[in-house]
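For this view, one protein chain was removed and the others were kept in their places.
This part shows chain A:
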């Protein structure tokens, strides 16, 4: 138990008669950076708020550092939370904002001063200490909000989409900052986002949620390279994986747009003629492969370093291709596409990966 930072056991949450979290089991190792990711409404924020103690747990158990905290007051759980909207106390100076939690715990003044100064140094907000939140920029406010979490010296940091209100440039620099913070402090951090770049770059473990269920959890590399199902495969990666309708032929191949394509699976549990989903990531498709899948280019997006080709297969299915180098391609052209066998993903009709 001692090596688990946070442990969720069969955690459920209902609002009235509607269940929004359906029995989540999750073990978060101590010191890990875990990112909850999923589309809006998937319950990732609710789950985080349950760990924080801001939402009641309908059923199940939550333990932090081996201590059961399911019904413990938020302030006694050893957590600190950073909100999307910063949620600073507008009538207090930055210094008072940082010190407030410690004051409520009746910490000695000298200790408060010391910890506040240390947090301010880590976040480089010393010159702002006597200002009020209204006089700060968005990035500075978010630093203060993170500082307020640091001074509590929590076991677990909880971040609820902390960068969503910042502009794109600031988001990137704050992302790096949060990664640095995790390396310096070494605490367990749980981070909620819908931005998969944040998820991929920050996480030791990504937890992909949908409709209140964990679809898959694992390292960024695992969820990207070895997705358990079509949802995770489609959600992780940008542009999203092409999920094409195909039919299992039974001879190690699938029929896609009237052609036989090799599929790297034994086909256990599949019968010839079963409908399957054939998944190909845009970045794995090779343009100009002899004897490859034929596609017509509809739209071309030029992004400088790369190009996205929005294509149609001969049976009309849409397909996105990432195209880096090679001869010019124009809308209306027909191209042939290849893909290495180990980059081909097959999902059954229920969306589960066939390996």
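One rule holds in what follows: a contact is a pair of C-beta atoms (placed from the backbone, for glycine too) under 8 Å apart; a residue touches a chain by one contact, two chains touch by 3 or more; residues count from 1.
In this text, contacts and distances are computed from a predicted model.
Chemist: Pick from "DsbE family thiol:disulfide interchange protein", "SCO-like protein", "Acetyl-CoA C-acetyltransferase" or "ABC transporter permease" the UniProt protein name of the chain that isn't shown here.
Modeler: So, among "DsbE family thiol:disulfide interchange protein", "SCO-like protein", "Acetyl-CoA C-acetyltransferase" or "ABC transporter permease", the name matching the hidden chain's UniProt entry is "ABC transporter permease".
Chemist: Of A:104, A:168 or A:271, which residue touches the hidden chain?
Modeler: A:104
Chemist: In the whole complex, not just what's shown, which of A:5, A:43 or A:133 touches the removed chain?
Modeler: Answering carefully, the residue with contact to the hidden chain is A:133.
Chemist: Touching the hidden chain in the complete assembly: which of A:79, A:146, A:181 or A:270 does that?
Modeler: Touching the chain that is not displayed is residue A:79.
Chemist: In the full complex, which bits of chain A touch the chain not displayed? Write them out.
Modeler: Within chain A, the residues touching the omitted chain are 52-54, 73-75, 79-81, 83-91, 100-101, 104-105, 132-136, 138, 141, 148, 152, 165.
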